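Have a look at the structure that comes next, please.
Every protein chain of the complex appears in place save one, which is left out.
Chain naming follows the written order as A, B and C, and within any one chain the residues start at number 1.
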Amino acid sequence: MDFTFSEREEAFRKEIEDFVDKELPADWVEKNIYWPAGYGTLAQFEELSPQVEQFTRRLAEKGWLTISWPKEYGGAGLSYTEQAIFHERMSYYRAPAGEIATRIGGPTIMLFGNEEMKKEWLPRIARGEVRFWLAYSEPNAGSDLSSIQTRAIGDGDDLIINGQKIWGTAAHVSHYAWMAVRTNPTAPPHKGISLVIVDNAAPGVTIRPMMNICGFYSFSEVFFDNVRIPKRNVVGEMNKGWYYLMVALDFERLAIPIGGFRRTFEEIVQYARETKHNGQALSQEPLIRNRLANIAIQIEIAYMLFWQTAWMLDRSLVPNIEASLLKLFTTELSQKLANTGMQVMGHYGQLEGTSKWSSLYGRVCLGCLDCISALVGAGTSEIQRNIIAMRGLGLPPK
Amino acid sequence: MDFTFSEREEAFRKEIEDFVDKELPADWVEKNIYWPAGYGTLAQFEELSPQVEQFTRRLAEKGWLTISWPKEYGGAGLSYTEQAIFHERMSYYRAPAGEIATRIGGPTIMLFGNEEMKKEWLPRIARGEVRFWLAYSEPNAGSDLSSIQTRAIGDGDDLIINGQKIWGTAAHVSHYAWMAVRTNPTAPPHKGISLVIVDNAAPGVTIRPMMNICGFYSFSEVFFDNVRIPKRNVVGEMNKGWYYLMVALDFERLAIPIGGFRRTFEEIVQYARETKHNGQALSQEPLIRNRLANIAIQIEIAYMLFWQTAWMLDRSLVPNIEASLLKLFTTELSQKLANTGMQVMGHYGQLEGTSKWSSLYGRVCLGCLDCISALVGAGTSEIQRNIIAMRGLGLPPK
Amino acid sequence: MDLGLSEEQEMLKKSARDFLKRECPKQLVRQLDESQEGYSSELWRKMAELGWLGLVFPEKYGGSGRDFLDLAILLEEMGYNVVPGPFFSTVVLGGLTILTAGNEEQKMEFLPKIARGEMILTLALTEPSASYDAASVKTKAVNRDDKYGIRGTKLFVLNANVADYILCVARTKETKDPEDGITVFLVDARSPGLTCTLLKTLARDKQCEVVLDNVTVSERSVVGKRDEGWPMVKDILQKAAVAKCAEMVGGAQAALDMAVNYAKERVQFGRPIGSFQAIQHFCANMAMDVGGSRFVTYKAAWKVSEGLPAALDAAIAKAWVSEAYGRVALSAHQIFGAIGFTMDHDIHLYYRQAKAAEIVFGGADFHRAIVAHELGL
Partner (left out) sequence: MDLGLSEEQEMLKKSARDFLKRECPKQLVRQLDESQEGYSSELWRKMAELGWLGLVFPEKYGGSGRDFLDLAILLEEMGYNVVPGPFFSTVVLGGLTILTAGNEEQKMEFLPKIARGEMILTLALTEPSASYDAASVKTKAVNRDDKYGIRGTKLFVLNANVADYILCVARTKETKDPEDGITVFLVDARSPGLTCTLLKTLARDKQCEVVLDNVTVSERSVVGKRDEGWPMVKDILQKAAVAKCAEMVGGAQAALDMAVNYAKERVQFGRPIGSFQAIQHFCANMAMDVGGSRFVTYKAAWKVSEGLPAALDAAIAKAWVSEAYGRVALSAHQIFGAIGFTMDHDIHLYYRQAKAAEIVFGGADFHRAIVAHELGL
């Protein structure tokens, strides 16, 4: 065993840090209020757009926007451990580092798309020119995705789509829907689903952004009313969408904002050190020390699961249970971190960032809300536990 | 609202205390190592038998052995609140205060037995002459009681019983099995069960006591090999056993060892006050204070649920959800109390009572084990949660 | 023992629930939360007409002569409906203090106006240290002739932005014992030198910074005894903690009810999600938290009502309910899933309140420390 990084990896980490130091706007730490594992403030990456645009362009130039892609498709061709190092550092600095197109769309197209589709989409994604949003969930298909009802019916060279999607993060600031549709209504639920790419600007697409409880338009209701798309926008084979969707889950294994946990924790620790009450720093109070230590320990555990996942992927091992544990653990940690932040900060934890009395730019206040999205987004913790029990431990479904 | 007790109730409490003071052996506190809500050390009440016998006789003379019974059957005819006061005090002193015959058997016979059965059994139970054990569970029917397989087949005036029971507490030191048997194997599971009374001494009954992890013979495997019982030992009507069994659950509502929690907690607090480390009492350490306070709060909550249940019963209200909450809450509290005891006592918490270095007569050591039985006995916490969700909150079963 | 509500209490509870459902729909709650003032003068007037604002004042002060327990029951319903506004600060923090510690003149002046809905009050206790101990009171009131000049910064003052008068806790004497030398003043919110700035908070509950820059008040504005105000402040805090628990119990009950109803209706995988064991156990744990919270709260409220020593019971209630409400609200969010994460949904209104209520008047650790102290640890 060896828990150190290779020289090459250390150099890469340094390169990332230098890059971030140079490219990330100086006021980023104030402006960006992303809470680790939350979804509610993600859209902020888009709203701060000139800055994000420029940073994204620079990332694309480095090949880091598509860091997990092979070189032939414009990626960086790095090892999983290097990808993990990249994700760790970028999330530590709360920097934008790709989205659905780069993380899910591109890799899926690489695996299952035909040559035409690869040529059409991969270079544009790699250059950061197109952004996808994830059009999976529907009002009656949340945890139970296989029951989606949005239909796509063939019409010559086209498909005509009718239905409604919901919860796709940042739909209103993206270009295309990466979308699951039902293409065979008579087949069993899992066998009649296809993956398609739909232009947000296509006639019949109506995007109605919804405000989330953090105050951001992070997700939308999107209506599809006789939306026509060319059949060449079907990803891979018709009716194999469910399988592609399951495979794509694996692409997200390292997209855990692990560094964000450490960073936010460090900020809270700093607060506890600097805040005195009756002459004694908060960090000297035994209960606060105990709770902060408990968070530190859990962050370390999350890191271990994170590196372990990367290490397994590099060795072509399947980190099924490890990746689920990592997801479940960080999801709950997001909430514990917010809670502990609130315990440390007390009344101050409640203040929004705009107040002159607020500390840590109001992160903990917003984090208290955003951590809820971690618990309910991208497969609830309950679903994660089901997966661990059934896939990981082999417990019977019935 | 009024949270005080009436003068009559206060006088009754005083009477109980005087009685316990006079009748309970002076060395009881050392000898009795009962852990609140545990089942593993209950049999000790029987093993200390000459003392228990005498105390039980005195209880019977007062009518307190059957405190919940109406006067006509030799009970005390008290209100539920008075019964609750009695249970609270008796459990505080960890005193024996009745068992299956007095708590379940007698009340069920009163409600559903015919006159002959009442005459035969109730006076003997009220005098403390007969002890029942609960013969419900079978190796393949634990949480799922309706699937019991032990058969009783009519043969003239008799029934012939074949099968196996398990987990009946104190079977080996009781006189009769209070037993659920299948009398109609073709009816739906719930509709073919009868309740019968079976003499432990009947030919064909083999009792094999099993040692539990606390080191006591608290429960047994009991085999029934062509055991013949008279049909008059069937309680109420044939094949209505499941219903009687469900009704009997309600008799247990106030049989919560609520006082035991307070008593044990007081002992741990006393330990924390008296034990000094580097000149400072453990009770001065903020983490220990926080944890002890947390237990104190939960004991108070349990008390509130307890009095509330009694109060509702006195007003003929049905404390369905309250009683389940009380059970669930005290069950988990039993384990938290043991954990906190261990945290306070550290190494000393691990010592059995026989050691010269042990404190609190080794209660916490044994409690750590016995609290497990609270979690798994008499309907697991999982089953209690199911009940609360479905009966209490009306959530659908399917 | 009598653990039931009296007929009058049942009526109060029922009429409050009906009234609030009708007059304070969630649409209005949301609107008030997002407004600057944080309350509706129309609703306020109606609450006055119903006698809520003077509920606990004797009739001679224009009140209905009900007791603290009745107030707790009303607050429970207000919590059930997450009613925004200065009711708590006016009646609990302001009115009860004047009723308990004010002189006859002050009572005659303030209580009837409160009861009629003509006056909004609040209490300015906490300062930048954000703590509830006497040592944290640094705001100074300096005596000159028969006047005082108050100087200091009060923080997290509820509803000060709309208050007519502010009960201001200040230090009038420096001694070794921080509990000695504290005086409470009734300060006109429009006094020269007083500036009030609204803070934006998680619960959108109109907490304010109140800066007192040599605000002049007269001797007449002293509530209770000069220099001996701390026991009074402790008494307010105790009552406020219990009152807040009542509000929280109501909120937790509402969150439970909402989640259970949703779990019965929402279908996934072909069955109501409430039929899944994981959701059932979530709900059972929520029911446990609500059931466990209610009667420790009532007991503390009853003790306050009866004038019995309530320090232990108040601390038990606040320590437990603070955390229990948060657990319930978070579990409700988990049951609602994504839909509950939208601003248009109601459940976040409860979660926000739970978070704010957890902290105000001392969090769980603060009150557990009191419990430990009261137990003689």
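Following the convention adopted for this analysis, a contact is a pair of C-beta atoms (placed from the backbone, for glycine too) under 8 Å apart; a residue touches a chain by one contact, two chains touch by 3 or more.
Please read these numbers as outputs of a predicted model, since none were measured by experiment.
**Student:** Check the options B:Gln54, B:Ser143, B:Asn226 or B:Gln270 and report the residue that touches the missing chain.
**Tutor:** Within the whole complex, the residue contacting the unshown chain is B:Ser143.
**Student:** Tell me which residue among A:Leu111, A:Ile297 or A:Val318 touches the hidden chain in the full complex.
**Tutor:** A:Ile297
**Student:** Can you tell me which of B:Ile258, B:Leu328, B:Ile372 or B:Ile387 touches the chain that was removed from the display?
**Tutor:** Considering all chains, including the one not shown, the answer is B:Ile372.
**Student:** Of the listed residues B:Trp167, B:Trp242, B:Trp307 or B:Phe329, which contacts the missing chain in the full complex?
**Tutor:** B:Trp167
**Student:** Which chain B residues would touch the chain omitted from the figure, given the whole complex?
**Tutor:** Listed in rising order, the touching residues are 40, 137, 140, 142-144, 147, 166-167, 210-213, 215, 219, 277-278, 287, 335, 342-343, 346-352, 354-355, 357, 365, 368-369, 372-373, 375-377, 380-382, 385.
**Student:** In the complete complex, which positions of chain C touch the hidden chain?
**Tutor:** Residues touching the hidden chain, for chain C, are 276-278, 281.
**Student:** Going by the touch rule given at the top, which residues of chain A touch the chain that is not shown?
**Tutor:** 1-6, 9, 81, 269, 272-273, 283-284, 286, 289-290, 292-294, 296-298, 300-301, 304-305, 307-308, 311-312, 315, 321-322, 325, 328-329, 382, 384-386, 388-390, 392-398
What we mean here is this: only the chains that are shown with their structure count from here on.
**Student:** From the C-alpha centres, identify the chain that is farthest from chain B.
**Tutor:** Checked the centroid distances; the maximum from chain B is A.
**Student:** Return the distance between the CA-based centres of chain B and chain C, expressed in whole Å.
**Tutor:** 42
**Student:** Compute the distance, rounded to whole Å, between the mean C-alpha positions of chain A and chain C.
**Tutor:** Their C-alpha centroids are separated by 39 Å.
**Student:** Indicate the residues of chain C shared as contacts by at least two other chains.
**Tutor:** Residues 279, 365 of chain C touch two or more partner chains.
**Student:** Note the residues in chain A that touch 2 or more other chains, in rising order.
**Tutor:** In chain A, the residues touching two or more other chains are 287.
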